[in-house]
Structure formats: C-alpha cells, structure tokens
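What you see is the complex with one protein chain gone and the rest in place.
Going in written order, the chains are labelled A and B, and every chain counts its residues from 1.
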Amino acid sequence: FLSHPEDLGIVAVGFSGGQCKPGVDAAPSALIESGLLTQLREELGYKLHGDDEVHLYTDLVPKEDPPYRNMKNPRAVSNVTKRIAEQVYSHAKEGRLVLTLGGDHSIAIGTIAGSAKAIRERLGREIAVIWVDAHADINTPETSGSGNIHGMPVSFVTGLAREEKDEFFGWLKPDNLLSVKKLVYIGLRDVDPGEKRILRENGIKAFSMHDIDKHGIGRVMEMALGHIGNDTPIHLSFDVDALDPMWAPSTGTPVRGGLTLREGDFICECVHETGSLVAVDLVEVNPTLAAPNDVGAHETVRAGCSLVRCALGESLL
Amino acid sequence: FLSHPEDLGIVAVGFSGGQCKPGVDAAPSALIESGLLTQLREELGYKLHGDDEVHLYTDLVPKEDPPYRNMKNPRAVSNVTKRIAEQVYSHAKEGRLVLTLGGDHSIAIGTIAGSAKAIRERLGREIAVIWVDAHADINTPETSGSGNIHGMPVSFVTGLAREEKDEFFGWLKPDNLLSVKKLVYIGLRDVDPGEKRILRENGIKAFSMHDIDKHGIGRVMEMALGHIGNDTPIHLSFDVDALDPMWAPSTGTPVRGGLTLREGDFICECVHETGSLVAVDLVEVNPTLAAPNDVGAHETVRAGCSLVRCALGESLL
Partner (left out) sequence: FLSHPEDLGIVAVGFSGGQCKPGVDAAPSALIESGLLTQLREELGYKLHGDDEVHLYTDLVPKEDPPYRNMKNPRAVSNVTKRIAEQVYSHAKEGRLVLTLGGDHSIAIGTIAGSAKAIRERLGREIAVIWVDAHADINTPETSGSGNIHGMPVSFVTGLAREEKDEFFGWLKPDNLLSVKKLVYIGLRDVDPGEKRILRENGIKAFSMHDIDKHGIGRVMEMALGHIGNDTPIHLSFDVDALDPMWAPSTGTPVRGGLTLREGDFICECVHETGSLVAVDLVEVNPTLAAPNDVGAHETVRAGCSLVRCALGESLL
C-alpha cells in the first residue's frame, strides 16, 4: 500500500499532556540518542524524511486550559494532535511509511486521524488499527475516572466520543475516523468496567493476556491478522506498557502480567510480514520514571527500539 | 454445585506446623492487609462469611509433640486440620464457596476432608482436586525424608497413608477422602523418587512443567479439566511455590523453572470458568522469608491475591 516503501516519514512528538506524569515527552530524544534512526537508515536501509528534531509543540499549549467534559488539558491535546495529524497526513499522502515516536498515547488521535485520511484519499480504503496495550484507552470523557486523555484516544478516533467544538477535537471529521470493525487489541489486562462494556457493545475484537496464554502468541497473531484480512492497510499503535514491567519498567502505568519482549517483537515482526503496514506509533516510554534498579530506563528505551526495528523489518534469519 | 454462589466462606489459617520455617502463619494477615477480602467483597461482589480474624489454633497445639511414624508435630497438625475440616465443612454444607488462606500445605488435609464430606452429603458426589504445586506432597510418613507433614497431605486425604489413632489423623473417615482418580496435579518439578513411584503405581494424572512447555498452558488446562469431566465439583489447592521464584520468592521451598504469574492466573481463571469450583486453598506464602531484594515478600503477597481473585472470577475482559 506504499508507493515508496523505502521512504520513512518520522514524527517525533515530545508531548506529555495526555496524562499527568512528566517525562514521557523525553522519549523521542532518548530513542534517537540510543541510535534508533541511525539503525533504521543504515541497517534497514530506509530513507528518512521529516527532521531529526523533536517537536515540543509549546506554541500549541495555551496558558489556561481548564477541564472540559472532565478532560484534562483538552485544548492542548486537541491542538497538538491536530498538528500531528497534519504531519502524519503529509508523509502518508506521499506514499511513505510513517513512524511516530511519542509521547503519551493521546497522540494516537493525531496519528490515526492523519493516516486514516491519507489512505482514504490515496487508495480509497479504510485503515485497520492494531492497538497493542495493557489498556484499552477507549474511555469516553464521561466514563473516564482520571480525565487523562491518553485513556480516551480510541473513543475519539472511532467516533464513539464526539464533540462539535473545534478546540476540543471537533476538527476530527469522518475522513479521519477508524471503524470499530477494523480495530484489534492485543495485550489487554487492565480494562475499566466502562471500557469492557464499550468493547462488548461494539463487538470490538480484543485479545487479552488470557487469550495469549490460552492460544500462544503465534495463534493469536494469526487470528488478529485474520480478523483484519489480507487486503487492508495496517496502522500499528504500540504502547510500551503492553510489555511486562520486567522488560519495560519505565512507563507511566505499568501493569504486571504483560507481554515478554519476545512476544512484543514477535507481534511487530508478524505485522511487518503482512506487507500491509502503513504507520507505526511507539508511545509511553518514560525514561525519567525511576525503576527499581538503575537500568530500568535504559532497558525500556532498548525495548522500544527493538519493537520499532522489528515492525520495520528487522528479522532474526 | 453451589446453592449460594455469591456466599463465600472464609477460613484464615495462621498455622505453620506442617513444616519447620516460621512465618507462613503470617500469610493470612498479610493477604488480608493487602486488601484481598475487600477486593472480593467490593470488586467481585461476594458476601463474606466467617470472621476476618485469623485463627492461630494455639489451644490445639500440645506442649509436647514428639515424632510419630517419622512425622514432626503430628498431634498439632492432626488437631488443627481436624478443626479446619469442621470449619470448611460448615461453610460447604451451606452451599457456600469456601476460601482457605494458609498456612502451610498440611492444612489441605483439613480443607479437602471438609469439602469432600460436605459435597458427598449435600450432592451425593465426589469432589475432584486440582493440586497446583512444584511438589506432589504425596509422601507417606514412611517415604518422607524430612518428616514434615506439608509433604504428606495428599497421601492422607487419598487414604494412601492410614492411621487408626484419632490423634494422628485417625479422625479421617471414608467420607473425608478423595479418590486418586479425581486428583490432577499441575506444575510439578521437584518430586521425590518415592513419590514418583506412588504417582505411577496409582495412575495419578500429573502435568509437570515439561508438559506445560510441551503443550502450552492452554492445552494442559483442557486436558486437566477433561480428565475431571464436566460434571464434578472442583476443589483447587494452590501452593504458591508452583509459581517461579521470580514471581513468588517468599515461600519455604522455592524451586526454579516454575509457572509464570500469567500461567498461574490462567489456571485459576480456567478453573473459575468451569463453574464447578466449590473450594480454593492458597498456601505457603511466607512473607517473613527474606528474598534477594526487599520487594520479594510484597510481590509474593500480591501474586497470591491475584491468584485468588482469578479463581474467584476476576477476568481481564
């Protein structure tokens, strides 16, 4: 689905406004400093577009940003994700694969909005999204307990949450949206009661850790990709907290009982092997969060780099 | 098989006489302090019976208790397990699900004796037992090397070990016993030569860690539950040392190469899903055992809570 599969658009998002812990905005720099972009260029042979500089979007964050419909920092997140949508769109419109390095998971409002629109325009198709996460991130402003928008992106990009006002995600138009039928979750293990209800009522396909233990990750990927079908462009949105804290401790909301790094890499490899990948997000790496041991942040960054390389074609043999 | 599935009888057993390391008697308090009972009440909707107080059974421990047939503390363990049998029986007779928080694994002499008898009387059926453990705990007093009774409970409740004298488990009557055909082991990896012989000679179904690696935990649970059959009340006796020391270091006899916490939770979830569960034991959490790092005891208690919640109906989706 890419006219220029060797061209990779990079969007580096130093933004943490979708939740309350500082530090996740430092992730893109940490990933780049640990050599990720160089590896993509030299080892995997990509031609990189977009600048190596990390966007901080400070111009888009208003001085005053009181809650609206229970959402924290609603104007900032809306402004920043709108800008990200434009960045992703401009790369995807050119037929490039797009890699977005977050940032918290609220930024997926922008990445999905951008790639959904570009793929519709360029190919007349709907994208599918594989959302790898400990969490479903599908709260509406009303079902959310915390008001953190990084727990709501899926409800906005699927249109389950709507808002007219432009400054509060009203800029999301039908062209930007994802069908709930084209959404597949992998790795869920901490889902709010309200979210469980939303998943059930909308018949959304979800593979929890229980399913992975039951069937094995190999069979789960077969089923996940089977649900999407052969002929659909895939946007992979990977929250590093899908990994077990043993491999990725430095993240804002770690949950035990997660994916091993091997399983995480395997998921990314399988998605790459489809040949249908059009966009990848890696989010929620927070190198500033102190881990039980000092190597935690370093390990989490390394894990993130590994996931991205696997999604972009690194293979063992 | 429960007339009141929302009613949960709690038996909190602060007893460590089945083995030689102090501290396992502190487990029920630690589990309760970490919020287990509150979670069962508030999140899973159970109505709790029995008191929140932990039984120490000091009145049942004689001043002098010399070995008998190689068993250490034989009178104390016999007295205490007899009392536990009565407690479990009184809950189970009412049609309640019973949760026993140990204590060392010798206490399962009491829990199984109590639920076997109640189910026979109430439903005219035999129970099945799923014994999740690194060890088989099926030594007879004569095959045991250590004399610790927590390595013998299965031989007593199956009648493989017998004793006339009331003060040495002579109180176990046919109504209290479990058929070896209704026993399934999961997680074995440290089985004494004498125990291996007993397992073979009695054709007891056992899934070792080798079997779990070979088939995957999903298939093993299918086979284990298939062996028991659809129509049999299940008593789950979970020794926390079935988990790998990585997840449950604070236990008296840790053995490497064990279940991941994910696999442990999965086993409990599968047993719950049968709808046939009538009793659960959680044993051998020893919060006083120093682990390589300070978080060991806390992690083990958390793992124990997770296992219990999964057995009692917590699910990921």
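One rule holds for everything that comes next: a contact is a pair of C-beta atoms (placed from the backbone, for glycine too) under 8 Å apart; a residue touches a chain by one contact, two chains touch by 3 or more.
What you see is a predicted model; the values in this text were computed from it and never measured.
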item	value
From B:83, B:189 or B:302, residue that would touch the chain that is not displayed	B:189
Touching the absent chain when the full complex is considered, from A:47, A:200 or A:262	A:262
Of B:128, B:160, B:199 or B:261, the residue in touch with the unshown chain	B:199
Touching residues on chain B - with respect to the absent chain	188-189, 191, 196, 199, 206, 208-210, 213-216, 256-257, 292
Interface with the undisplayed chain - residues on chain A	216-218, 261-263, 265-266, 269, 293, 295, 302, 306, 315-317
